[in-house]
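Only a single protein chain was left out; the remaining protein chains are all shown in position.
Which chain is which? They are A and B, in the order written, and residues in each are numbered from 1.
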Amino acid sequence: MELKFIIISIISTGIIGVLLGVIIGVVAKAFAVEIDERIEKVEELLPGANCGGCGFAGCSAFAKAVVAEEAAPGQCPVCSGDDVANIASYLGIEAGQGEKMVALVRCSGDISNTVRSLYNGIRDCRSAVVVAGGAKGCDYGCLGFGSCANACPFGAIEMRDGLAVVHPELCVGCENCVATCPKNLIVMVPAAAEVHVYCNSPEKGAAKRQVCKTACIACRKCVKASGEEEHMLVDGFLVKTNYENPPSADLVEASACPTTALRVAGKHAANEYQGVSK
Amino acid sequence: MSEQESTPSIRLPDPARLVVSNSPHMRSGENISRIMFTVVAAMLPACAVGIWFFGLAAVWVLLACTVSCVVFEEGWNKLNKRPSTWKDGSAIITGILLGMNLNAGTPWWVCVIGAFLAIILAKQLFGGLGYNPFNPALVARVGLLIGLPELMTTWNPTHAMVSTLGAADAVSAATPLAMAPGKVEVLQMLIGNTKGCLGETSAIALLIGGAVLLIFKLIKWQVPVAFIGSVAVITGIMHAIDPTTYHSPVVHILSGGLLLGAFFMATDMVTSPMTRKGAIIFGLGCGIMTSVIRLWGSYPEGVSFSILFMNALTPLIDRMTVQKPFGYVAPEKGKVA
Partner (left out) sequence: MSDKPRKFKGGVHPSDSKALSASCAIQDAPLLDKYVVIMHQNIGAPPQLLVKKGDVVKKGQLLAKAGGFVSVPLHAPTSGTVSAIDKCPGPTGISVPAIHIDADGEDEWGSPFEPIANWQNCPAGELRQRVWDAGIVGMGGAGFPAHVKLSPPEGKEIDTLILNGAECEPYLTADHRLMLEQAEDVVLGAAILARILGLESAVIGIEENKPDAIAKLEEVAGKYHVRVQPLPVNYPQGAEKQLIYAITGREVPVGKLPMDVKCVVQNVASAVAVADAVVKGIPSIERVTTVTGRPVKTPGNWRFRIGTPIAKALELAGGITEQPAKLLLGGPMMGIAQSSLGVTVMKNTSGILLISSDEVSLYSSEPCIRCGRCVEVCPMSILPATISQAVENKRFDWAQELNVQACIECGSCSYVCPSHRPLNQHFKWAKVEIASKLRRRND
C-alpha cells in the first residue's frame, strides 16, 4: 500500500474529528440545560432506593421537589433523622419530619395455628385469592404466598411458616407492601408503638377460634390490664391498639393474652411466640 | 359440618385432604417428557441409517454428544442448585440432533465442545428449556463450523462407497451439493449412501421420522412444507434457467441438511412461531435463505444459518401474527382504551 493513502486518511480523519469536536462544543454551550446543583447534592444525600415511599417517582424527582420547596426532606421515609437534618441544613429549610411509621401485618396465623386447605396453583397472594379465597380457613388472614414480601424493596418482610412477618427495624415505611395485600391486612403504624393485635378477623370469637388458634377473641384482658388509660380499643369482636396512646411492651406480659394475638412487634419478628393450644 | 350427624357406615371425603385449585381439574395426559421422547423415537430411523452406513464411528459420535449434553445440563443444574431436568428429554434431543449434524469421524473432544456450546451457551445461559431463542444443536453446529472449519467439512465415506469406489476415491469424493450438476445419484441419496453429516444423508429415514412427528402432532406441517416447498420453487426456477450451473430441485431437497433441518430443527417448538400463520412465514423465510446461501453464497450448505436467522425473527413473527380473538371488534378511533 502506498504511503500516500495512509497520510491522506490520517489527515482527513483528523480534520473530521476536529470539526465534530468544535460542533459538539458549540452545541453544548448554546443549548446547555441549567441544572440546579443543589438538586444533585440533595440526591446524593438521599438513600437512592427509589422506593417511592415519599410519593414521588424516585429519589431524583423527590430531590427536585425538595429543592423547589414543594416537599419537606422529612417526607423521605427511608432517611435517618441525621440524613434529613443534613439535607435541611444544606438547603436551610425546615426538616418537616413526621413520625416514623412502619408496616404491620395484622395476622398471626402461621401454618401451625390456622386451618389451611391444600392449595395448588400460582404462588402469589393476589392470584391465589381468586381461587377459593386463597384456600385459608380464616377469610381474613394472611394467605402466606408473599406478595408483600416480594414488593418490599428493603427485605423487611419475612415469610415464615406461611405468614408474612414485618421486621420493624428493617421497615422504612415506604408503604409498597400495603396495596399488594389482597386481604388488606397491612396497615402503617407508628414505629414507637410496640404492642399490636395480630388479628384482623371481625368474626365472632368462637368462629375465629375454629379456624385459628391465635385469633383475637376480644376477651378484653388487655383492655382491663391497661386500666383506664385507653391503650386498647374494642372494635366489635376485635381489640385494637390505640395508636394515639400506645401501651408499653409490659402490657403483653401483664394481660396474659390467652391466644397470644397481642404481641410485641420485636418479639413477634424474632419468632418468640408459639401458638397456644387451648 | 354434618360429618358427626351422618351414619357411620357412609364414608364421606375428608375435607382436610381436599386440594383446591383453579379449574380445569382434568388434563390430557400430555407432558413434556412424553413429547420429547416421541421426538427421540422419530429421530431413531435416521440415526440407524447413519450407523448402518458409517459404522461404529457414528455410534461413538452420537453417544459422545448425547452423554456430554446430559452431563452439561445436569452439571449446570447442580452448580445453580436447580432441580434435575435431564429426564424431560430435551438435553437428549439436543445431543442426538448435534450428533446427527456432525461427520461420523468427528473426534470426541469436538463433540464435547459442541455439547458445551449447545447446552450451556445456547440454552442454559438464556434460562434453560423454553427460554432459548436459538436452536441449541444448531448453535453448536454453526459454532463448530466457524471455529473448526477444516474438521467440520471433511466427511467420512460410507462403507458402501469404500467398497465400490475404493478407499482413496471414496475419501476424496465430494458431497452431492459440491458435485457438478448432473452427476448426482438420486437413489443413493434417498437411502443415504452419500457423504454428509451422519444423520442427514438418508432422505427416506428422515421422511419416516417426519411422518411420525406429524402423526403425533408434534410439529406444525406448515413449517416443513413451506421450507421445502420454497427451496424447491426457487432452485427449480434456477435449474430451469441454467441446468449446467444449478442442481435440480430434487437434489437440493434430498441433499445436505434440508430434510433434517425442515423436519427436526426448524420445527423446534421453543424457537419457532406458535401460530400457523407464523409457521408458514417462518418456513418460507428458512427456505428462501437456504436457497440463496446454497445458490449464491460461499458455503455449499445454508440450512443451519437460515434456521438460526429465522429463530432470531421468531419473536417478531409471533408479534406480527397475533390472531384476532373470536368476536373481535377493533377499538373505536379517537377513543382511548
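Note that in this section a residue touches a chain if its C-beta (ideal position, glycine included) is under 8 Å from a C-beta of that chain, and two chains touch if they have at least 3 such contacts.
Treat the numbers as computed from the prediction; the structure is a model and nothing was measured.
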Can you work out which residue in B:12, B:56 or B:187 touches the chain that's missing from view?
B:12
Missing-chain contact among A:100, A:126 or A:209 belongs to A:126
Residues of subunit A in contact with the chain not shown:
117-118, 120-122, 124, 126-127, 130-135, 139, 203, 207
Absent-chain interface as seen on subunit B, which is shown:
1-3, 6-7, 10-15, 17-28, 30-32, 34-35, 88, 90, 127-131, 218, 220, 269-270, 272, 274-275, 318, 322-329
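Quick note on the criterion: only the chains that are shown with their structure count from here on.
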Indicate the whole-number Å distance between the mean C-alpha point of subunit A and the mean C-alpha point of subunit B.
49
Across the complex, what residues on subunit A touch subunit B?
117-121, 130-132, 135
Enumerate the contact residues on subunit B facing subunit A in the complex.
15-22
